[in-house]
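Here's a structure for you.
All protein chains but one are shown in place.
Entry: chain A
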Amino acid sequence: MFLATRELKHSKWRFAMIGMILVLISWLVFILAGLGNGLSTLSAATFKNMDAEYVAYEEGSRHSMSRSVISENLVEDLKASGDVNDAAAMGSHVAVVLKEGVEDDSEKIDVSILGVEPGSFLEPAVVAGKPLTQGDNYQVTVNSSLKDKGIEIGDTLEIEGFNETLEIIGFVEGETFNHLPSIFIDLEHWRAIHFAAPGSDMGVEAPVNAIMLQGDGIEQDKLANALDGIEVATKKEAINGIPGYKEENGTIMMMLGFLLVISAFVIGVFFYVLTLQKANQFGVMKAIGASNGFLAKAIISQITLLAIISIGIGIILTYGTAAILPAGMPFALDSTLVFSYAIILLVVSVLSSLVSVRRITKIDPLQAIGRVE
């Protein structure tokens, strides 16, 4: 630290420049990470929230809810097979709804209508109102984001192209699916909505889209073979099967990866060039007794200090940006995410300094003794 801080102070502008680059890179990294997090929440929150480890689909549906139709009767068969602790069926349906009494078409809301068995582990807890019951009515619990659209408990929603209305009895939180807010309904009524067109159930008895399974270490192939016409995916595979999820996530991860590599190079090269410039100086210090460790510590602590300050400023800027982003933007920063990317950036910076450290160990103290000048 002795050398590190003194040099930082003495060559403020030089280090301010590289610090600025690091600030901008970390700012961008945090924004992208927040965006990626926001998008994946929007796309798969309901799947991520659910307390299940595996998902059974129709054979050949390639882990997609929308391609899969199986019978709810399989739930009992699945529960009976060895490793499965519990199972619950689920159906999804994309719809456009409009609050009853509102005429303005611009108030229409796209939603995911999800059918679940009331009381099963798939039904999320309500934060307001009542949970679902096995009833005769089209009663639903909806994601709390619909409050922003002026929807309250007791309101009814018209579904486009369907002549029954939904009665809102409760709110759930953080439930989105397929980039749309989730609406939960009992399976019986979900079926009525989803398979409204005659014959669209393809003759399957009590059709659902998928059955979620609880149980650790289920042997996917064995289970799929034991029962006719199903395939079994892990929750992770199921999430990747949500349309657009893999692509979105992949793009953002790739950008983040590139940014980290770029920052490693920028910092690495900057300090390497600086080290080359200072070769003679390091030689002198070695001649008067500095060990490699002493000089390496100086450079590593310098980079660490610079990185911590820059990343810190980057974090402040990111929260500043988050505060002014429009509310509807899929941007979700949580402190663990910010913290983990901050650590990654720091580690990348420090690792990039190792080239310079290697260079230092090779500098010959002979340089100090009036020979090489």
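We take it that a residue touches a chain if its C-beta (ideal position, glycine included) is under 8 Å from a C-beta of that chain, and two chains touch if they have at least 3 such contacts; residues count from 1.
Keep this in mind: contacts and distances are computed from a predicted model.
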| item | value |
| --- | --- |
| Name under which UniProt lists the unshown chain, selected from "Putative ABC transport system ATP-binding protein", "Cytochrome P450", "NADPH-dependent 2,4-dienoyl-CoA reductase, sulfur reductase" or "L-lactate dehydrogenase complex protein LldF" | "Putative ABC transport system ATP-binding protein" |
| Candidate in contact with the missing chain, chosen from A:Ala16, A:Met253, A:Leu276 or A:Leu366 | A:Leu366 |
| Residue in contact with the excluded chain [from A:Ile113, A:Val142 or A:Met285] | A:Met285 |
| Given A:Ser11, A:Asn73, A:Ser200 or A:Asn225, the one touching the chain that is not displayed | A:Ser11 |
| Contacts of chain A with the absent chain, listed as residue ranges | 2-3, 6-7, 9-11, 280-281, 284-292, 294, 364-366, 368-371, 373 |
